[in-house]
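Note that this complex is displayed minus one protein chain, with the remaining chains in position.
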Amino acid sequence: MATREELRSMPGGLTPARRRFPRGAAVTLALLCLAVVLVPAFARLDQQLVDLHSASLPPSLAHPFGTDEVGRDVLLRAVYGLRVSVLVGLAAAAVSVTIGTLAGLAAGAAGGTLDRLIMRVVDGFNSVPHLLFGIFIVALFTPSTTAVVVSVALTHWMTAARIVRSEVLTLRARPFVDAAIGGGSGRLRIVRRHFLPHLTPHITLAAVLMVPHAVWHETALSFLGLGLPPHLASLGNMINDGARSLLAGNWWASLFPGLFIFLPTLAISALAQYGRDRSSPRRRSELQL
Amino acid sequence: MTRALGRMAAWRLAFTAPLLLVVTLGMFVLAKASPFDPVRQYLGDRAVTTSPEIARRIRANWGLDRPLAEQYLTWLGNLLRGDLGESRSMHRPVAELIGERLGWTLLAVGCATVVMLAGSLVLGALAAWRRGSWADRLISGTAYANEAAPVFWTALIVIWIFAVKLRWLPPGGLTDAASGTVAPADVLRHMILPVAVLAFSQSSWLVLFVRESLITTLREDFVIGARARGLRERTVVVRHALRSALLPFVTLLGARVPELVTGAILVETVFSWPGVASASVQAALAADFPLLAALTLLATLAVVAGNLLADTAYVIADPRVRVLGVS
Partner (left out) sequence: MTPLPRLRVEGLSVRFHLPGATVRAVTDAHFEVRSGQCVALVGESGCGKSVMAHALLGLLPGNASVEGAAWLESGDAPPVDLVAAPEKVLARTIRGRRVGLVPQSPAAHLTPVRTARAQLTEALRELGNPDRADALAERAGLRPPDLDLYPHQLSGGMAQRVVNAIALAGDPWLIIADEPTSGLDRPLVDATMTELRRLADDGRAVLLITHDLRAAQQVADHVAVMYASRILSVEPAADFFTRPRHPYAAGLLDALPSRGFAAIPGQPPELSDLPEGCAFRPRCARATDDCERLPQPLGSGRVACHHPLENHAAR
C-alpha cells in the first residue's frame, strides 16, 4: 500500500494549510493603539523640549529610539506622530467616504445622465496620479491640516463612490424599493429610509480600509514638505527631518518613525487577508470531480 | 486585428479629449480658488515697496483682470499651441524645463520598469511553482512587507545601508558634485540606487499578481493537458502556464502608471534626481502654478497613454480578442 507523498511536490499542486489567525499582527495593532491612546496621558514629558546636550544620541535604554538633532526623544515623538497621523487619516477617511457616499447615492439613485456624468468625473479623478493631485491641492493652499485632509479626501472618494453606486443599483432591483415607490414615498425618503441602512456596513468597511491609505498619503505629503505644518510631530514630518541627518550617520531619527507606518500597515493587511480567506472557502469545483 | 486596434484607439481618444478638458478646468478652478496671488509672488520682497499702480499694470499685462472664462480659454489656447508659460519659481519657460528634465525621468523610470518586470516575472513564477516552499515564503513575505513600507522609507533604508554604511554608491544626485560634466559612467553609478528602489517598490504587487495568476493557471485543464503530454516541466510552466497567466497582466501594467508616477515623485525627491517628477515637488513648494499645471497634465497624459498601451498589448497578445474584436 503506497500513499503518494510525491504528489506534494507537484508544481503548484500543494494545498496550503488553512491560514492561521495572525496573532502577531493583532497584538502589534493592539499595542500601538494602546500606546497612541495612553502615552499622551501618562508621559507628561513636553515633547517639544529642546535639549542640545543630548542631541542625536543613538538608541539606548533611556531613549530606545535615540534622540533627534535637537535632543528630543524619537520614540515619544513617534507615538505622538502616529496619533497625529491616525487622527488626520481618520478625518480624511471620513470626509472622503462622505463625498463618495453622496456621489455614489446620487449616481445610483438618479441614474441616467447624472449617473453617467458622475462616473465620468470619477474616471477623470482616477486619471490624475493621486499623489500629484494631492500635491497640487496642497501647493495652492497654505500647508495646513485642513489642506491635507481636503487633499486626501479629494483623491480617495472615488472608491467609496463606486461601491455605494453598485450597491444602490443592486438595492434598486429589490422588491421592497418598488413597494416603497408604490406606497408613494419620495426619492429622498427612499434614500434615507431604505438605502442608507443597507449601505451602512459597506460604507463603514470602506472607511476603515481607507484609513491606512489616508495615513500613507498624509505621510508622503508631509515627507515632501507639503503636508502638515512642520512644528506638528507627524510621522511624515519626523522622517523628513530625520532624513537630513541620515548622511551624518543618524539613522534612528528617520528609520524608527517609519516603523510606525510600516508595522500597522502590515498588521492591517495581514488581518484583512485573513478575513478574505475566511470568507471565501475553497470551491469544490477545483477538484475536477 | 488592425480593425479591432483602430476601433479601440478611436474609443480611447474620444474619451481622452473631454478628460483632458476636465482636468485643465479643474486645475484652473483650483488655482483661482487659491489664496496665492501670483503677482505678489512674482514681486517677492518687492511687493511691499511696489506701488499698487504697477501691480495693477502687471495684472492687466498678464490678463488677470479679464473675466475668468476668458482667462481660462486664453490659457487653454496657449497650452494647445504648445506655449506652457513661464515657470514662476525657476524663471524659465516651462517647456524648456520639461524638455531638460523629461529625459532623466524616462531613463530612470524606463530602467526601473525593465528591472521590475524581469525580476517580478522570475520571482513570482518561482514562488508559484514552488508554492509553500521556503523560497515562496521568502518571496511572498518580502512582497507583502514591501507593500506596507512607504517607498521613501525604503529609499532611506537603502541610502543608509549602501551609501552611508557600506559607501558603495552615492546617496543621490545625477553626478558627483565635483564633476562639471555628465559622464555616462558617473550617471550610471548614481542611477543604481534610485532605479533599484523604484523597481523594488513597484514590484511587490506584480510579484504577488504573477504568483496568484500562475497558481490559478497551473490548475487549468490546458496545463494538465500539457503535463499529460510528457513535456518538460520548464516547458509546461513557461510556455503554457506563464504565457497564459500573463495576459491580464499586460492590461494591469498599463493601469499602474499612476502608481509609477507616485513612486517616481518620491524616489526622485529622495535621491535628488533631476527629473520632472521631483520638479513637481519643487514647483509645489514654490506654488509655481504654470510648471505644476504642465506637469500634472503630463502625468495625466502618461496615464491615458498607459491605458492605451495596455489595450493595444492585450489585443496583440490575446488571439481571442484579436479575432473577435473588443467587446
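Just so it is clear, A and B label the chains in written order, and each chain counts residues from 1 on its own.
In this text, a residue touches a chain if its C-beta (ideal position, glycine included) is under 8 Å from a C-beta of that chain, and two chains touch if they have at least 3 such contacts.
These numbers come from a predicted model, not from an experiment.
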Task = Have a look at B:58, B:115, B:231 or B:309 and name the one touching the chain we're not showing.
result = B:231
Remark   = Across B:133, B:244 or B:312, the one contacting the chain not displayed is B:244
Query = Of the residues in subunit B, which ones touch the absent chain?
reply = 219, 221-233, 235, 239-240, 243-244, 247, 317-320, 323
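Just so it is clear, only the chains that are shown with their structure count from here on.
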Message = I'd like to verify one number: the distance from the centre of subunit A to the centre of subunit B, where each centre is the average of its C-alpha atoms, in whole angstrom.
response = 22
Inquiry  = Could you list, by residue number, the parts of subunit B that touch subunit A in their complex?
reply    = 15, 18-19, 22-23, 26-27, 30-31, 33-36, 128-132, 144-145, 147-150, 152-153, 156-157, 159-160, 163-164, 171, 214-215, 218-219, 233, 236-237, 241, 257-259, 261-262, 265-266, 269-270, 280-281, 283-285, 287, 289, 292, 295-296, 299-300, 303-304
Query = Can you name the residues of subunit A that touch subunit B in the complex?
reply = 11-14, 16, 120-121, 123-124, 126-133, 135-142, 216, 219-220, 223-226, 239, 243, 246-247, 249, 251, 254-255, 258, 261-262, 265-266, 269-270, 286
